[in-house]
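The other protein chains are all here in position, but one chain of the complex has been omitted.
Order of writing sets the labels: A and B. Residues in every chain begin at 1.
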Amino acid sequence: MAELLRTHPLEGWSTRVERLPDTVRITVEPYVAMVDVRLGAVPAEASAALGVDLPTTPNTWVPAGTGRAVWFGPDEWLLTSTTEAPEELEARVRAAVVPLGGSATDVSAQRIGLRLTGARVRDVLAKGCSIDLHPRVFGRGSSAQTTLGQAGVVLLALSDAGDDHGVLVRSSLAGYLADWLLDAALEFTTTPAS
Amino acid sequence: MTSTHRAPEGGRIDRATTVEFTFDGQTLTGHPGDTLASALLASGRHRVATSTKLGRPRGIAAAWAEDPGGLVQIEEPFPEPMLLATTVELHDGLAAHGLPGQGRLADVPDSARYDAVHHHADVLVVGAGPAGLAAALTAARAGARVALVDEQSEAGGSLLSGTDRLDGVPALRWVAAAVAELAGHPEVLHLQRTTAFGSYDDGFVLALERRTDHLGAAAPKHVSRQRVWRIRARSIVVATGAHERPVVFADNDRPGIMLAGAARTFLHRYGVLPGRQAVVFTTNDSAYDAALDLHRAGVRVQAVVDARPEGSPRRREECEHAGIRVLSGAVVTGTQGVERVTHALVAPFADGEVGAGSAIACDLLLVSGGWNPAVHLFSQTRGRLRYDEALGAFLPGEQLDGLAVTGSAAGVFDLAGCLADGQRVAGAALGALAIPPAGEDRLPTAPEPVVPAAPLVLWRVPDTSGAEGSTSFVDLQRDATVADIARAVGAGLRSIEHVKRYTTIGTAHDQGKTSGVLTSGITAELLGIPVQDTGTTTFRPPYTPVAFAALAGRDRGRLFDPERVTALHEWHVAAGAVFEDVGQWKRPRYYPQPGEDMEAAVLRECAAARTGVGVLDGSTLGKIDVQGPDAAVLLDLLYTNLMSSLKVGSVRYGVMCGVDGMVIDDGTVLRLAEDRFLVLTTTGGAAKILDWMEEWAQTEWPELRVHCTSVTEQWVTLPVVGPRSRDVVGTVFPQVDVSTEAFPFMTWRDTTLDGVPVRLARISFSGELAFEVYVNPWYAVAVWQRLLEAGRSYGITPYGTETMHVLRAEKGYPIIGQDTDGTVTPHDLGMAWAVSKKKPDFIGKRSFARPANSDPLRKQLVGLLPVDRQTVLPEGSQIVEFLADGRLPPPPVPMLGHVTSSYRSAELARPFALALVKGGRSRIGETVHVPVNGTLVPVEVTGPVLVDPEGARRDG
């Protein structure tokens, strides 16, 4: 039998997303392995076993191999990897944290990642995000779990200029958020579609 | 019609361009920069509408949002009711007509866009008049993040309405320079046409920006017409200016009667002469500016009527120099005219007594009773107001953290004072925010202020007309008069809030901008108490009306309520599914084939699942990964039954209750490892149950080493259901031995499909042989298609939630939230078997011991079979029983319970229902009745399990 085909929730949006101007670029970043990690304390062994210092400052993220480690709570992180299969990442992280009293759960399909780049991205996000995204406050390395429009999201600041953001959204709400973003970006398109 | 009343020069209008508009069907012209009101006045038209109750002619009485007279309905470019002619910017093609206080909503959808933007600022300055601009400059120069919002089309505030000079040149040159300087600061957001309409907690201000209204038909369609700015400011400077207040006298509502300051605005800002012959009635010095300016512009000023015994010696001298008669110690007692004022009745006034009067001809009567600082935002923020006896006005009466009032909003009425106060207030705000001030913060020099003569506080002129105050209007929009206030006071009302509600004063479109303080003053006078004691009514947002469309913003249509969809949604759409909303989820309800209605489709789908094989997208089921050494301990505390004894590889059904012992959710639990469970919840319970588990784990038992993680969207769940399900699942997953012996009911097995992990579970929500297939949603479409492919020869039939409900109801499986309502225990559902007697405790256990829970008359879940084998009982129907004599008890007829689920069954070939019935289990075999459309349908009470009560089918 042929290999199982993968599909992601925003395949139907690709042409509309491609039509956006450079000031508001939306790139869909599907099929990223993600694990939700729970760990009461972060001992040195954890860093060694995971290959990353889990950030302990609330609302921050750090690079972790090919992915990121995102603070989710005082004992919770999201670890992502663009090179491992979901089950591989879960197995590796579980092996590292279970002996330390932690746990790890594959949540790769729970959320889908979008990357928003361009000079107008902050203006688009400000239409539905109540937290202050000014680069003075929300520079590279910042993260936030909050609400964008009516969808819960994880926001990641990927640049210091406020022009590069990662957005993780529940897969079931990805279509809503894509519609929301396209609608929010409409005023920045030079030749608006009807 | 020509612009008969346009001044030959002046004004901030673009005289080189003419725009055409229609009002009440008449074609008129104006210029860009005009408002509808200024263009009407330029055409000699004061009258705009008739009043709402009395039908009296009403006209333009002010120049901006405080106008109580000029309500219009816009027809073009898009119908919109209840706007003020004074705040509608003129554009080509505008069509409007006057309104008698009530408008008409459009009967076509509004195609304009509306949106909202969040903004954060160190300092928010509301108002771009002299004080506001000074404050904004001071804050911007210090490098603060500044937001400056102003409701007019251009900055300047009161400077737009006058002839002030700064640094020896016209003040508007400084305004232009200030605006340009602010534009050069990257951290400054400066918005004109933006009204801060509400001030809330923690520095939160809502402002409405009118972005394209002034463009008319040229407004770009992809830009929002109006925008709600949701501004969060660390510090707020309120520089909102002041509203002029009229004096009440008989027949004070005729077109042509206008606030004195408004006439100056129309002259200087719009180049309009609002009349040819004016009388100016005042209690203070400010109206003299209007008299002198109009005189210079060519208006014949018949007299200045100054209620103060001595008037203002300095201003009198200026007037006499200009040849204007000044009558001190005099008042206007009434007016004449029908469509427009023709005469002012002027009489001497001393010690509150009015003498014999005479009529002075005029087509414009200007009135000034002093100025009310616009303290709305301060008051909305719960700032306390104090009454100032000298000004006859309410002023901020306390310091608020993070919000300061400056300029004339704070009672500072001279230009030099406003500039200095704005700078001072901004400096203090910066200090509180620890932002160092700029080294250089120069403001222009204003002329040395002249101290005005003391104003007289005069709310109303005694009514000598014989009308006893019934034509002395306090609130023109509500047609409410001094007589109405007197009636309220006479009826015993003392509180100003009660007077407001009794008279309706201040409840109209303008929310009492001109009438509010007058009402306080007149009420105090009638009660013989100080105005301070009556106070004002509460200022509430919005400051000016805001369209619901603007508040809704982009949350309309598709974006109104988010739709959640599963990974198979596109397939369902392509298959023609009819969807059902389950919370925010879109779930296929049934898949009609050509010619089928829901009933036919569901009968077909049910038959397939009971006799062949069906397949469902069950992905919306809630899923929670519970991990940790104490995972079983937590589950034992939360489920009514024992979960710690569950073996790895097995599945158990469980019920959760609240502390009150009532069922809150049910579902199956898979033990994945000694320290790991997968908990399944109902679709609706997914978020609630995760929260419930987290709440206990975090707040009550933090010592338990267990973590709960939502995996609802990590797994699609595809139940393959029916006698042929084993064949289908066995074909698609050949590595799994799907025999009953190797893969018994209520167990699960892991396998792979082309290397992709897949979990299979023998769980049945239909009573049939069934396998649930779990896989990462990335592969959902591929796996679904493999199942369909493998099942084709068995007639595999996708089915929706309606069929799922029928199948489960035939088996008596309740849906929590449909067959229960928060007052139902597991015992009521006939699930005593799912309540552990071994566990020392679990949530809800103690409540089961309450005597009420063992009452034999509790409502219990039973089945109902309509005796006629035809009627599908409406869900929610009540259940009644006959007396022994076969008749209904007398009203009120006792209700035994209600129908919770009701369907037509393919399997039973008749309709059936589930119901909660008092003492239901003891009534099995009895006949009760259900009223349906006025007739009583006899139904037999049965046990809830109507199909395969022995459970013979679950293994195929």
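In this text, a contact is a pair of C-beta atoms (placed from the backbone, for glycine too) under 8 Å apart; a residue touches a chain by one contact, two chains touch by 3 or more.
Here, contacts and distances are computed from a predicted model.
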item	value
Omitted chain (choose from "ABC transporter permease subunit", "NitT/TauT family transport system ATP-binding protein", "Putative anti-sigma regulatory factor, serine/threonine protein kinase" or "Sarcosine oxidase subunit delta") - UniProt protein name	"Sarcosine oxidase subunit delta"
Contact with the hidden chain (one of A:T23, A:Q145 or A:T189)	A:Q145
Hidden partner chain, touching residue among B:R556, B:R792, B:R850 or B:R869	B:R850
Sole contact to the chain not displayed, among A:G12, A:P58 or A:P99	A:P58
Candidates A:I131, A:V167 or A:L186 - the one touching the absent chain	A:I131
Sole residue of B:E339, B:E468, B:D533 or B:D691 that reaches the chain not shown, by the stated touch rule	B:D691
Interface with the unshown chain - residue positions in subunit B	200-202, 204, 230, 232, 659-660, 691, 694-695, 698-700, 702, 840-841, 845-847, 849-851
On subunit A, residues whose C-beta touches the chain left out of the figure	58-59, 72-74, 76, 130-131, 144-147, 152
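Simple rule for what comes next: only the chains that are shown with their structure count from here on.
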item	value
CA centroid of subunit A to CA centroid of subunit B, Å	30
List of subunit B residues in touch with subunit A within their complex	113, 115-120, 145, 221-224, 230, 232, 554-555, 558-559, 561-567, 569-570, 585, 625, 627-629, 675-676, 705, 707, 709-715, 753-757, 776-783
List of subunit A residues in touch with subunit B within their complex	1-9, 12, 30-31, 36, 38, 76, 86-87, 98, 101-111, 123, 126-132, 134, 137, 149-151, 170-173, 175-176, 179-180, 183-184, 186-187, 189, 192
